[in-house]
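The complex appears here minus one protein chain, its other protein chains still in place.
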Amino acid sequence: MFNILFLFVIIPVLTLGALFLTRNVKQVRAVAATGASLLLIAALYLCHEYLGARAVAPEGTLMLLTDSYMWYEPLNIHLAVGVDGISVLMILLSAIIVFTGTFASWKMEPLTKEYFLWFTLLSIGVFGFFISIDLFTMFMFYEVALIPMYLLIGVWGSGNKNYSAMKLTLMLMGGSAFLLISILGIYYHSGETMNLIEIARNGVALEWQNALFVCAFVGFGVLGAMFPFHTWSPDGHASAPTAVSMLHAGVLMKLGGYGCFRIAIFLMPHAAHQLGWIFMILTGISVVYGAFAACVKTDLKYINAYSSVSHCGLVLFAILMMNQTAMSGAVMQMLSHGLMTALFFALIGMIYGRTHTRDVREMGGLMQIMPFLSVGYIIAGLASLGLPGLSGFVAEMTIFLGSFENTTVYNAVLGDGNLFRHAFAIVTTTSIVITAVYILRVVGKLLFGPVQNEHHRQLDDAHWYERFSTVSLMLAIAVLGCFPDLANLVLRDSFGPIVEHIMTFAQ
Amino acid sequence: MNVVGNSIVYCVIALAIIVFSVLSVTSGKILRAATYLLFTLFSTAALYFHLGYEFLGAVQIAVYAGGILVLFVFSILLTSKPGNNAERLTSKRKTLGLIAAVAGAAVCTYALFSYFSSEVVTLFSTANTVTVEKIGEALLGTEKFQYLLPFEAISVLLLACIIGGVTIARKR
Amino acid sequence: MDLTLLYYLVPSIIMFACGVYGFITRKNLIAILISLELMLNSIDINFVVFNRFLFPGQMEGMFFALFAIAIAAAETALAIAIVINIFRVAKSVDVQNLTKMKF
Amino acid sequence: MDLSLSIITIFLPLLTFFVLGLLGMKMPKKTAGLIGTASMLVTTIVAYGVALNYFFNPDFMVGGVREAQLVFNETWLTMGENLKVSMGILVDPISAMMLIVISTISLMVHLYSLGYMHGEKGFQRYYAFLSLFTFSMLGLVVATNIFQMFIFFEMVGVSSYLLIGFYYQKHSAIAASKKAFIVTRFADLGFLIGIMLLAYYCDTFDFQTLMSNPGAIVGSSAGVTFLGCSAASWAMALIFIGGAGKSAMFPLHIWLPDAMEGPTPVSALIHAATMVVAGVFLVARMFPVYLATPEVLELITATGAVTALYAAIVACVQTDIKRVLAFSTISQIAFMFTALGVARPELHEGVGYMASMFHLFTHAMFKGLLFLCAGAIIHMVHSNEMDQMGNLRKYMPITHITFLIACLAIAGIPPFAGFFSKDEILVAAYENSTLWGVWMSVVAGLTAFYMFRLYYRIFWWSKPDYSHHTPHDCEWVMTLPLILLAVVSCLAGFIPFGHFVTWNGENYDIHLNWTVAGTSIAIALVGILVATVLYRKENSVPDRMADSVKGLYKAAYRRFYMDELYQFVTHKIIFGIICKSIAWFDHVIVDGTMNMLAHMTNNASYAIRKLQSGSIQFYVWVYFIGALLLGVVTFMLLI
Partner (left out) sequence: MDYSQFLFMHHEIGVLIVFLLVFLFDTFLPARYQSKLAVTSCVLFGIYTVLSFFTPLDNAEAFSGMFVTSPIVASIKNILNVGMFIVLLQSIQWNNSDHEVIRRGEFIELMLVTLFGMYLMVSARHFLLFVIGLETASLPLAALVAFEKKQYESHEAAVKYLFTAVFSSAIYMLGLSFVYGFAGSLYFNDIAVACGLAEGSMLLYVALAFVVAGIGFKISLVPFHLWTADVYQGAPTSVTSYLSVVSKGAAAFAAFIVLTQAFGTVYSAVWEWMLYALIILTITIGNLFAIRQTNMKRFLAFSSISQAGYIMLGVIAFNATGIAALSYYVLIYVVSNLTAFGVIQAIENATDKVDMTDYNGLYKTNPKLAFAMMLAMFSLGGIPPFAGFFSKFFIFSSALAEGSVAMYVLVLIALINTIVSLYYYLLVVKAMFINPNDNPIPTFRSHWTERAGLVICVAGVLLIGLVSCIYTFLNQAASVSQLF
C-alpha cells in the first residue's frame, strides 16, 4: 500500500518539476500555490490517518505508518519513514507555514520562478526531515533545508544580506558538522543501524554517549538558536525576505528542537541525564538573554529574532526536562512559536514592503494607516507574550509546569536534580515579563501614538493575498490557543513510550 | 680477489663520485657542471663494474654518458647567451640548499647506518654472477623476478616521451 | 678494510645531497636538471649496492636501476624540450624568472 | 434559574466581543453600542437569576453549609498524568456574589458609555473590549481551578491594557496601558511560580480538591524550606503577590493611578469595581489554604494596612479627581485585604472574610458610582483637575446628590452601604489585634477627609469661569446608572450578607458592635468636619497648611516618589545596565567571536600566502623538508 508520508516529498518534488516548466509569473504562482495547498491538505489528512492508525496500534508503539526501503545497503541506510504525534504536528506546522509563506511572497520579485524553486527545495528538506526515521535521511534532508537559505537570503534579501547569508549558512553548517560526527558515532556504536527505532532498541554504547550527545545537542542547538550559537539568527532573519524568515523561524528552527529531542535525548538518554544540566544552563540563558537583548533593539526583525532565540531556548529547555508534560509543552511551543513568528515576520515583511524601513523609531501610528496589519501585529504580539486563548500561553505554561514536575534524573552530580531544574524553571519564567516589555514597547511605538512620518499616510492596507496569509496564521494560533487538547490528542500516546524509554535506558 | 686492490679501487671511485658531484653542483659555469656530471656518471659506471654489474655499467655509459650528456651539451649551447654566463648564488639560497642537503644526508645516513650497522657482509663474502644471458631471460620472462611487463610498459613511456618531446620542441 | 655495504652507501648519499643542494641553489634550469641527474644516479647506486650486498640471489635492484636509467633518459629528453621551449618564450633559462604565477 | 445557564453569562460577552470585533467596523456606532448593551443586559439578567437561585434555593444548603456547585468542568489541557487544566464554572457564595457585582457594574457602564463615549472614534472597538473584559472577569470569578483563574487573570490584564490604551494616539495612554500590563504581569509571574509550586506539591489545580484538604499542601512540602519559610508558605505568598499586583497593593500599586488615562467608564468598571478586586477574590478563594499558612496571612494584613494608609495619605493631596478616586480605591481594596488577613475562624467566626467580601460588594457599587459621577463631571468640564471645577452643585444636581451619597457611603456614615461593611472590617481588625484596629480606624478617618475634600472641591469651593460652556446634568443614559447605583449604595448595607457569604458557607448574623461602630462614625465625622472647614469655601488655609509641611506635602503629592523609584529601576538598571550590557555582550563577544573566527581564517590565509612563492626551488625545498620531517617526526612520536 502506498504510504501517505511519501506524499510530503513527492508533492514538493513534483512542484519543483512543474516550476521548471512554467513560462510566466502567473503560472509560477499558480503552481506554487497549488503545491502548497496540496501539502496542507495532505498534512490535514495525515492527522486523520495518524489518529486512525494510533487507535488500532498496540500501546507503546513508537512510530506509526512506518515504511522502509533499503537504500544504501553497505551502511544499512534505509528510506525509512514513520511518524508519531510529534512529527505529525511538525508536518502540519510546516504545511501551514509553507502555505502561508507562499501567499506572503506572492509579489516576490525579481526572479519569481527561481525564488519558488528554492523555496520548494527548502520545503522538501523540511518535510523530509520530519517524516524520516532514518538518521541518514534525516541528516540529508536537514542539510537540504539549509542551503537554499543562502540564495534565498543572498538574492532576495535586504540589508547586509551577503554577510548575513554567509554567516547563517556557515554557522548552520558548523552545527551540522557536529551533527554528522554524532550520527556516525551513533551508527557505529549502536549495532550499525541508522534506523531510529532500532537504535533505540539497541542503545548507544554508554562510554560514547556523552561525547555523542554533546555533539548532537550542539549540532541541533545551533539551528535551535541556543546561546551562544544563536548569533546567526538575528542577522539572518533581518536580511531574509519575508517568506524565508517565516519558514526559517517558523519551521527550520524547529528542526533544531525536534532533532535535539529525537536524536540527542531519545537515543542517548543516559548522556541526557548526565549532561542535561549543562544544556539546561545554556538554554536557560538563551531564554532570558534573548528576551533582554530584544528589549533594546530597534529593528523589528532583530527584535523578533531575539524573541525567537528566547522562545526556541524554551523549547530546548523543555525537552531537557525529560518528562511528558514539559516535552509536550516543547512541542506545543514549537507549534506556537512557529505560527506566531511566521505571523510576525509576515507582518513585518508587509510593513517593510510599504514603509521601507524596519526601524521602530521611524514609524508610529500605523494603526491609523493600516489597521488590518496593526491588529495582526497586536495579535501576534499577544500570542508571543502569552495571552491565554492564543497559542503561546498554552505552550509556555505547559513547559513551566512540566519543568516543575517531579522527574527522576539519574545524575551523579546533581542528585535527582529537581531543585536545580526548579531554580532554572523560575529563571526562565521571568521571560514572560521581559517578553511583555519588549512586545508592548514595539506595539506602543510602532502602532500607537501619532503618525510619525507623514509620507506613510498614503500607504495602503493589506492586499488579499496578505490578508489570506495572515488570517490563516491567526486562525491557527487561535485554534491552538483555545483548544490545546487538540494537539494533545495527537501527542497523547506518543510520549508514553518515549519517556519510558528515556527512563529505562537512563542508568 | 685482491682485497687491498679492491679497497683502493673503491676509494678512488668513491672519491671521484664525491668530488665530481660536489663540483658539478658548485661550479659556476654550466658547461663545466655538465662535464663534471659526465665524470660523475663515469665514476658511477665504474662502481657498477667494480660491483660486478658489467651490463649495467655499460648501459650507464651508453645511455647517460652517450645520450643524455649530449643532449645537455646541445641544450646548453642552445640556451646560453654569449658573455659571462657564470651564475652567482645568493647566500639565502645557499643556506636553504645547505639545510636541505645536510638534513637529508643526515637523516638518510642515520637511517641507513642504524639499520645496517650490524651488516657484516662484505664485497667478498658474496658471489655475484650476473650474466647477460640471465639478464636477457629475466627481461623477457613472466616468472617472479622477471620483467617482461615493465619492459613492455616502459616502451610505452618512451614512446610517449618522444611524442611529447617532439610536440613541445616543435616551433609552432 | 672490510668493504661493507655502508661504504658504498656513503658516496651515494653524498651524491644525492649534492643533487638536492644543486636543485635548490642553481639558477639555470639546465644546472637544475644536472642536479636531478645526480639524484637519480645516486638512487641507482643504492639499488645496485643493496642488490649486490644483501640480495645477490636475484637481480631486482639491478633491474630497477636499469629501468631507472631509461626513465631518467626519457625525463631528461622531455625536460630539455621544455627548457628549450621556455627559452624560446622567455629568452632565458633562469629559474628566478619563472615566478609569474604565485600566491 | 438553573445554574447551568450561567454558561450564558460567560459566553454571551465573548460572542459579543467577536461580533463587535470582527463586524463592528461595518456597522453603525449606535447599533454596536446597542448590541453590546443588550447582550450585557441579558447577561445581567441571567447572572442575577443564577445567583439568586443559588442563594435562595435550599437544595444547595446541606447541613447548614452552602455547598459550592460545580456546574461545568471540562478538561481543557492535559499537563501530566494527574495534572489537568479544566475549564468550568464553579458557583459558590463568592462567585455568585461576584457575578452580581460584575454584571451590575458592567451593565451600568455599558449603558453609561452610550452617552459618555458618544461620537468617539472607535466606539465599536470600545464596546468590543468592554465585552471582552466582562467575559474575562466573569470567567475569572467562576473559575474551578487556580489555573483557569490564572488564565482569566491574564485575560483581564489584556482587556485592561486594551481599554486603558483606548486613546491610542495619546502617548500618556500608551505608556499607562503598558505600565499597567507590565506591572501586573510581573505580579502574575509570582502567581505563576506559586501555582507551579502548588502543583508540584499537591499535584492538582482544582480548588475543591485543594480546599477539601488544605493541610495537604503544608504536609507535602513539610521540611522544604527556603529563607526560613516552608515551600507552602512561599507558594501561597507568591500567589498573593499575583493578587496584590492586580489589586494594586503597595508597592505594586503604581500602575493604577496611571490607568486613569483610559476612558472614565472603564475606570469605573475595571479600576474601581471589578478587576482590581480580583486579587482580593483570589485570596478569598484560596482562603482555607491560606489559613494553613498563617504567616502569609500576616503578610497580607501588613501589606493591606500599609497600603491603606499610604494610599489614603496620598489621596489627601492629589488634585486630579480621578487620581484621588484611584488612591481611594487602592486604600479601600487594602481594607479588604486587611480584613482577609486578620480573619481567623476562631476569631468571631471568621468575620474578616465576610467583611472583606461585603466591603468588596459595597465598594464596587459606590466606587463605581463615584467614577461614573466623575466621568459625568469630566464630560462636562473637560478636565480632570479640581481647579477647573467648583460650585457644580448648581449645575449638575443629580450628579451632586449621587456623588454625595457615594461619599457618605465610602466615609462610613450610616445607613449607607459603606458603613456596614467597613464596620465589620474594623471589628475583625480589633479582634485580631488592637494595633490593626486603631490603624484601620485612622485610615477610615482619612478616607472620610479626602473624600469630602474631593466633594467640596468639586461641588462647592469657588466658582470658575464656565462662560463658554455651561455644565449641566447629562442625558438619561448617563444619569440613570448614577441613580441606580446611588440607590444600591443606600440600601446595600441592609443586605444580610452573612447569610450568603461566609468563609465556610455557614450562616453568620451580623451584629453591629456599637463600640467599634461608634468610634468609626465619630472618626468619620471628624474627617468630614475637617474637610468641611477647609474646603467648603475657597480659602487659603489649605495652601498655607500645605506650605507649613512643604516636604511632606510634596512627597505625598509625588506619591512618595514610588514612580520615580520604579522609573529608575526599570529604565536605568534594567534597560540601561542589564539590557544594554547584554546587547553589548551579544554584539561584541558572541558576534565578535564568530567574526573573529572568520577574520582569523582570513588572516591565516593571508599570512601563509608566502608559502606559494612561485619559485620551483622553494617548492621542492618545502617538499623535501616536509618529507624528512614527516619521517623523522612520526619516528620520534611513535618510537
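First chain written, first letter: the chains are A, B, C and D, and each begins at residue 1.
Operating definition for what follows: contacts are C-beta pairs under 8 Å (C-beta built on N, C-alpha and C of every residue); 3 or more make two chains touch, one makes a residue touch a chain.
Computed from a predicted structure; not experimentally measured.
Hidden chain, full complex: it touches shown chains A, B, C, D.
Per the touch definition above, the residue from A:I10, A:V25, A:V144 or A:I281 contacting the chain not shown is A:V144.
The chain omitted from view is touched by exactly one of A:I10, A:V25, A:A177 or A:V375, namely A:A177.
Panel shows chain A; residues 71-75, 77, 136, 139-141, 143-144, 146-147, 150-151, 154-155, 161-162, 166, 169-170, 173-174, 177-178, 180-181, 184-185, 187-189, 211 of it touch the chain omitted from the view. For chain C, the residues touching the chain absent from view are 16, 19, 23, 29, 32-33, 36, 39-40, 42-43, 46-47, 50-51, 54-55, 58, 60-61, 63-64, 67-68, 71, 74-75, 78-79, 81-83, 85-86, 89-90, 95, 98, 100-103.
Taking the whole complex into account, chain B touches the unshown chain at residues 107-108, 110-112, 114-116, 140-150, 153-154, 156-157, 159-161, 163-168, 170, 172.
As a working rule, only the chains that are shown with their structure count from here on.
Interface comparison, B-C against B-D: more C-beta pairs in contact at B-C. Centre-to-centre separation between chain B and chain C, using Cα means, comes to 7 Å. The centroid of the Cα atoms in chain C and the matching centroid in chain D are 96 Å apart. The multi-chain contact residues of chain D, meaning those touching 2 or more other chains, are 617, 621, 624. The set of chain C residues touching two or more other chains comprises 20, 23-25.
Those residues of chain C that touch chain B in the complex are listed here as 1-28, 30-31, 33-35, 37-38, 41, 44-45, 48-49, 52-54, 56, 58-60, 62-63, 65-67, 69-78, 80-85, 87-88, 93. By the touch criterion stated above, chain D contacts chain A in their complex at residues 75-81, 83, 85, 147, 151-152, 154-155, 158, 161, 165, 168-169, 171, 174-175, 177-178, 181-182, 185-186, 188-189, 192-193, 195-197, 199-200, 574-575, 578-580, 582-583, 586, 590-591, 593-594, 598. Residue ranges on chain B touching chain D, taken from their complex, read 93, 96-97, 99-100, 103-104, 107, 111.
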